[in-house]
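Handing you a structure now.
Selected chains only, in their assembly positions.
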Amino acid sequence: MTSSLKMTREEMITFLQQEFPQYVGEVCEVEDQYSLLRLPINDSHLRPGGTVSGPTLMALADVALYVAILSKIGPVALAVTTDFTIHFLNKPRADRAIMAKASLLKLGKRLVIGEVNLYSEGEAESVAHVVATYSIPPR
Amino acid sequence: MTSSLKMTREEMITFLQQEFPQYVGEVCEVEDQYSLLRLPINDSHLRPGGTVSGPTLMALADVALYVAILSKIGPVALAVTTDFTIHFLNKPRADRAIMAKASLLKLGKRLVIGEVNLYSEGEAESVAHVVATYSIPPR
């Protein structure tokens, strides 16, 4: 089976470091069906009650979808988020990294729609679910 | 007309500083109909292309809604975001603060739903619109 990937994990990491110095999370896997990112949690990510803050999860999910999209269309295009919906499901653990597994629901010419499953590393249940749309400029 | 506010702006600022040391934005107004927050933009908030990053807008909107809710139910309850939907409308200016005006659509006993209008300070058009739900623990 032929891969539809236009960027390897190593190319993705190099691209993000050059173009998005403020991006969050480590790129663990870039696969045909999904991209997997990992964010080690420290005090700056926590909110009262010892849980990971919502904006931390949103930022990681946004990067994870961005990675999943770039892996399919290459590093040239500038994808822009147009809508982003997150449902918070379970309290994330404060002592574990957060994992974000992103996959695409539709890869159109103008719009790409994807979803992200977020979970605490090593745990089975999800902490949040994201679905979002990205607009792709004309190529 | 009687105010339905349970916290003044000053009480809100003191509460956030004690309980949410990582909160973002300045609390400008706490009114019956809305709460207004302001976030000065610096390089750490920008993404390539010189625009304010999506997660920065999401974090500010989340705090703005949190402030709007606490102003109505008081500082005791611990509201938890259950869903959060943002639509990005126009490119924010990199050289202006971002303003977030939050108002409540429904103030229920268990669920509170609100919306936020985000815009660059001094500009008429919105940069993003948020609608989100918060779960209120039994009192």
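We just call them A and B in the order they show up, numbering each chain from 1.
One rule holds for everything that comes next: a residue touches a chain if its C-beta (ideal position, glycine included) is under 8 Å from a C-beta of that chain, and two chains touch if they have at least 3 such contacts.
Since we're looking at a predicted model, the values are computed, not measured.
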- Full complex copy count, 2 shown, is 4
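Methods note: only the chains that are shown with their structure count from here on.
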- Query: Contact residues on chain A for chain B in the complex?
  - Reply: 19-20, 22, 44, 46-49, 53-55, 58-59, 62, 78, 80-88
